[in-house]
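The complex appears here minus one protein chain, its other protein chains still in place.
Lettered A, B, C and D in written order, each chain numbered from 1.
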Amino acid sequence: MIRFILLRLLRWLPGVLLLLLIVYALMFYGGGDPIQIMFSREATDLFQPGNPRYEALKDKMGLNRPFLVQFGDYVWKAAQGDLGLSLADGRPVMESISAAFPITLSIALAATAIIALVGIPLGVIAALNQNHWPDNLILGGALFFWGIPTFVIAPLLMVLLCLQFPILPVPHGWTGVFTVNAIIPLTVAAIRPMAIVIRQARSAVLDVLSEDYIRTARAKGLPEWVTITKHALRPVLTPVVTQMGVVMTNLLAGSLLLEIVFGIPGIGRLIRDGILNNDYSLLLGCVLVVLTMVTLTNLLVDISYPLLDPRLKQAQRGDV
Amino acid sequence: MTSTSQPLIRAVNLVKYFPVRLGAYGEKKAIVHAVDNVSFEIQAGETLGLVGESGCGKSTTGFTFLQLHRPTSGKCYFKDIDLTALSENELRPFRRKIQIIFQDPYSTLNPRMTIGAALAEPILAHKLATKETVTERVVTLLKDVGLSEKALNRYPHEFSGGQRQRICIARALACEPEFIVCDEPISALDVSIQAQIINLMQDLQEKYNLTYLFIAHDLSVVKHICNRVGVMYLGRMAEMGTKEQIFAEPKHPYTRALLSAVPVPNPHIEKTRKRQVLAGDVPSAIEPPSGCHFHPRCPIAVDRCKTEAPEWRQMDDGRWVACHKA
Amino acid sequence: MAPASTIKKLTDDGVTADEKAIGIWRDSFDRLLKNKMAVLSIAVVVILFFFAIFGPYLTPYDFLKQDLSIRGQPPSADHWLGTDNLGRDVLSRVIYGARTATLVSLLVVVLSSLIGVVVGSISGYFGGKVDFFLMWFTDLNMAFPNLVLGVVLAVSLRPPLSRWMEQMYLSTLNPVFRQSSLLDLALVIVVIVLVAWCPYARLLRSQVMAVRNYNYVLAARALGLPTFTIVTKYIIPNAIGPVIVQMSAGMGSAMLTESALSFLGIGIQPPIPSWGNMINEGLRQWTSAPHLLMAPALVLGLMTVAFSFLGDGLNDALNPRQWKG
Amino acid sequence: MRRISSVLTVLLIAVFVLSACGSPAAVPAENPPTNAPAATEAQPGQPAAPAAAEKILTIISPTVNKDLSPLRGGGTAVRFLSLWWAPTIQADRTGNFTPAVFASWSSSPDFKVWTFKIDPKAVFSDGSPITADDVKGTWELSTQPLTKHQRVSLFLSGIVGYDEAVAGNATTLPGIVVKDASTLEITLKAPDPVLFKRIATNLIGPVKISQARGADGQEVADWWHADNKPAVSGPYMPVLMDINTGYSEYVPNPYWWGPKPKLDRIKIVAVEDGATAALMMQKGQADINFSNDLPTTFDQFGPEYVGTNESPDFVIQVFWINGSVPPMDDINCRTALVMAVNSDEMFKASHPHGPGVAGTTLLKPILGDKETNQPPMNNPDDARAAFAQCKYKDAMPKIYVAGTSNPQAELAAQILVEQWRQVLGIQETEFVPAMDKLSVADQGKVQVFRDDVGTRFADAPTMLKNSVHSGSGNAQSKMGNYNNPDVDRLIDEALMLDPTDPNRNLKALEAEKLVMTDYVYIPWVAEGPMMHHMPWVLNFAKNYDWQIIDPWNLDLDLTKRPQ
Partner (left out) sequence: MGEILLDVKDLKTRFRSRGSLVHAVNGVSFHVNRGETLGVVGESGCGKSVTMLSLLRLLPPAAQVESGRALFEGQDLLKMNFGQIQKVRGGKIGLIFQDPMTSFNPVLTIGDQVGESLIYHRRASKEVALKRTVELLRLVGIPDPEQRIKDYPHQFSGGMRQRAMIAMALACEPGLIIADEPTTALDVTIQAQIVELVKDLRDRLGVAIIWITHDLSLVAGLADRIMVMYAGTIVEEATVEELFDDPRHPYTLGLLSALPAFQAEKNVRRLASIPGSPPIYANRPLLAHFSCAVLSPWNVASQNYPHYSRSPLEKMPAIARPVL
């Protein structure tokens, strides 16, 4: 198991470095001038190239060194947990990320929990009523919400629930998962991936229901609910957990739109800030964190397979 | 016809191991001993049957001989040419001489190709006919296997299992082979169809002087079609001899057990005869038992069998056996 | 299940009397036409394509024409979907947006599936180190959140490309290099393709892995057919089914990604309309002029759903697992 | 099923744990009780008022400001600087200057040496008096490059020693001499008759220098953070800051030496989305927007919401033309492009409810209608005629329009390019929302920049000096090193003259006329600061620095606010 985890991480490490290098290069060559970035546009004239103040600062920040030296320096420091200072606000990137990351993670986890608690049962209900009205209703609903982009559904929900039927305060910022403020963002975060999970759970249940062992269970004369809960739902878990892993990584990484629309100070918004300000030290830090999280999530999903499916414990696979 | 001293096909100490990883997280490396030191030779025009239970490596032997899997060690001679020494490109001209018929006719034909195209493909690839003459050749092939030329423009899913197996045979014949590996060609078919295919294969053998390596788990079929029979157990050859030798007086305890297990379509015999039922299951090919692989199930095993693998030796009557007590 | 038409053919005289062979693709298509939702989706998609191609010639207004005297009008007989806050006709813009969306999603799907098919089939057929490396790269690409990658690429690639186009124009005076909307389109497409090819590659790889071990591929190898023939004639046609399904779903998600990028202001730049930037503009005045948001959002939603249904229909039609009893 | 439930349990526990550490310490607007204890601790001598009667003002900040240091001189954070930092000299809404930290000031006759006296009542929120050393230290600190003060040159560039300090070569300004604890003497490089106006701002208001400056002469990190209990000089003081969410809270400063503040608490909430902000305002969850304006918000709340001071508009928004880049290096082309545009249309589209007026000339907002030059004429025919002369008319390089970073600017720019399209048939335009989105290599290529230009007090030569003088950053960076020697000469001469001398304005007008015939800008709008406050906010006004004027006067009419 440890070997497995180590191998996995080894597989990812060069990749993460490569991606970092790409992003670094893109921002370094394609992005704007970091010094000018550091000052908002209101007084850029002081920080034009050639201006002594500009040059003094550039020298002080080590921005005159060659590209690879700067990148190597960055990686070396990152390995020691120092992600450098943000170009835009001069604060340690680590500090911003450690403040933002738990928020994104808690949104992702909470939304995943919602999706699991609501989406899976709905998918199962749909499967059990295949081609009857509950199935059509659930699938139709899922498809409907799937068709609406996050950035449309968010303000619509807001206007609906805060203004038209004023039952909730206008959400802004982030006050924690278990606050009124979080209801709308979490709903929005959950609603589109839930559509996928519902469909996935439904087709997984349908697949399982056509398996021989369900017929065996029925041939044993088990009550139908036992057949469903004991025999049908457990095997469904594997594909659904895979899907949840995908949902989770998407939520971790793809909260960009959500966080922008609701002004949630998470990683997504940091990324946005990084891009808007060409703040590549911030952006790189975020990329690093997101990649790490995605890697870890994938790892967790991989590790969980054998726990969910005992067959895999004795798995035998080709040596590649 | 080649002389008996010069076999068409010769496999010498053929070994095929598959490395695998075991366990939920692939933490353990292991090796599947699929084919372990198997040797045989087949004369031109002869049919060698290869029998054994599933997982004993009989199909792998066939695939490995055809270089569809590259052997771990050992040599495969086709008319004195060592196939194992050839690269994939050098092998290509020989491919047409050595062909294969698979077990499951449903997965053996490309569902997106018409029968005509599927049959024409190898002929054109080996330049055995031009584009103009290829149709004629394909029609002849179809006739050979008892299908009409109407089949030309049809797709595989429009045919029944038996017809598909006919098409597969036609395809194997398309590039005029000398040697065909028949990998359980009838076991996926219904009983009534099996007989048709067996007859067809026999007819074709006569017509084109084909050499067969006939792999099967059904002993009665092997008995019917083969000249010589090899019995495999867990990657190794247990016994090989003429049909009469094997079926009339098996020397290896496994052969005996195998023969005894086959049901006889005669209620009078079947209800009274004493069967020798082997205990236990076939062990895993990943960690095969020490010594003689068969010893844990062998009714006549002695201590020596546990430690020492029996030698593959020729008996006085010409048959080969791997048993200390034979 | 067998379509009725084939039953008739077969039962006429017990054999398939008419000599026209029924290919498996054709068969799948027949099955697709049996699916009501899929047919409806096809109709919607066809209408979309129609408007994407001919739309701009059918609308009475120039999608760029500003007329401040009629800014922010609700739908009326003259302007069916009203006007935006610069007095442009929303209907004309939505229709032109269809062109943007169609162009982007079609090219994205075609390009990314091409890349995916090439990578996936190489990876799946050859296996081993090639596979390891390609899948490592694909996984990596997939792990990178697509919107983030898209944003980073869009932000960093645009300036040098735009510079290059300008140089090309000034040296060749070819008006093609003048179209910054072309650059936007190309960039959006590249950005989406760069992340969108991964699922295709993965899908095709697993399919190829499965198909590679099918006996007909082994048979083809045993027949000594060239590798290229085996891959192109035996493996890919049989592995491509799920890719086609994915392509349909991919059309919808490409449209969504395009609009998300445009929404973030890094996709199609105004004044060229895209549903994304129209939604972005419309969102700001949602309460006062809902039609500005609803028009593009509804069309976008409809298209996404249609492609999704089409994908489901294709899945049913192409997936042999569903043919059973 | 066991496994399902255990997985879900783990997931839920993880959510709980994370929400505990993930939710920021601050809890915005709608539930004050949660952080009331923390807040009351932080305000000595100020008994907590009963919750019901508490007047809590909520201000929306359009960005998350991670840096609230008063020494930055830019960004949206400075918009509420006057809440907690007193200005050196107060500029009121009518453009008059009244004492603040500096009680009085005088200059030598040649305007080269100035003396400022600090109000003896002026104290920091820890009770310590504001001294001349604090002012000197603050100003020196502001000039350091690492302090990154964005506007320091506007205020202090004339002082002897400024150039060394600003390049990072010196940490002190020899031009500032502390005469005694409450007296400063400032020596200038060149005469400046209006220095006291120039420094009348909150942006260089004195900070407690022992807190702000470290031993190395540089700014102490985060000294301004509420957790570090900064000694502030304004009517309110911060008690809580969450820089990651952009949330901060302020309560009255017990040592404030001016009139008693009327509010019990001020909250600043970062809301980046304009629609959300508008929704919050509508529901009474926020009172002032500082400000992410949506044109539609104005439609919704009306001109009263937009509001403005009656102060003279010193700021005009302009599309500057970079004359060094093709096609703008051809005057015919510039003429055509300028003449093709109707500024009125641009203004109407972007500011349907005001405030302000369509932009005309640079000096009209300062000098008024009587003495002014004629603005460039909008005349399509002349534009076309000029365009016909343009050498680029057949191979028009693409025109980049930079700085369309807010919705109004974008609207105006869209009208602009549409008029070019309609009149001249120019298709090749591209918007660059923020200038720094361009890489260094591209920045020289941009032909049109949207930016504001202004003067912080009604002075015509200063306005021109800041915008079109060849030494100004504006002329260098946005106008492609625009250099008209005659203009420079006239401006330099005007600046030396006494403010009461009528020639000061006449020379400026003469310079402006020259600039206009060079066709280097397209005016868009002349605007005063927009208010963006709901009707229940009382006594709210801003000056040209976007500072709240008389912040202690800010008040709320709770009866009007929706609950």
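Definition applied: a contact is a pair of C-beta atoms (placed from the backbone, for glycine too) under 8 Å apart; a residue touches a chain by one contact, two chains touch by 3 or more.
Owing to the predicted nature of the structure, the values given are computational and were not obtained by experimental measurement.
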{"item": "Contact with the hidden chain (one of B:His33, B:His126 or B:Lys223)", "value": "B:Lys223"}
{"item": "Residue, one of B:Lys28, B:Arg70, B:Lys150 or B:Arg304, that touches the chain absent here", "value": "B:Lys150"}
{"item": "Residue of B:Pro263, B:Pro299 or B:Gly318 in touch with the missing chain, whole complex considered", "value": "B:Pro263"}
{"item": "Absent chain, residues of subunit B that touch it", "value": "53-54, 106, 111, 146-148, 150-151, 156-158, 160-163, 190-196, 198-199, 202, 217-221, 223-225, 257-258, 260-268, 270-271, 273, 275, 277-279, 281-282"}
{"item": "Missing-partner contacts on subunit A, residue numbers", "value": "210-213, 215-223, 226, 230-231, 234-235, 237, 308-311, 313-314"}
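Basically, only the chains that are shown with their structure count from here on.
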{"item": "Geometric centre distance via CA averages, subunit D-subunit B, whole Å", "value": "87"}
{"item": "Intercentroid distance (Cα basis), subunit B paired with subunit A, Å", "value": "53"}
{"item": "Separation of mean Cα positions, subunit C and subunit B [Å, integer]", "value": "48"}
{"item": "Junction residues of subunit C, two or more chains touched", "value": "155, 159-160, 283, 286-287"}
{"item": "Junction residues of subunit B - those touching two or more other chains", "value": "none"}
{"item": "Subunit B-touching residues of subunit C, taken from the complex the two chains share", "value": "16, 19, 21-25, 214-216, 218-227, 229, 233-234, 237-238"}
{"item": "Contacting residues of subunit B [partner subunit C, same complex]", "value": "63, 66, 68, 88, 91-96, 98-100, 102-104, 107-114, 121-122, 125-126, 150, 153-155, 157-158, 168, 171, 174-175"}
{"item": "Subunit A-touching residues of subunit C, taken from the complex the two chains share", "value": "127-128, 131-132, 136-137, 139-140, 143-148, 151-153, 155-160, 252, 256, 259-260, 263-264, 279-280, 283, 286-287, 293, 297, 300-305, 308-309, 324"}
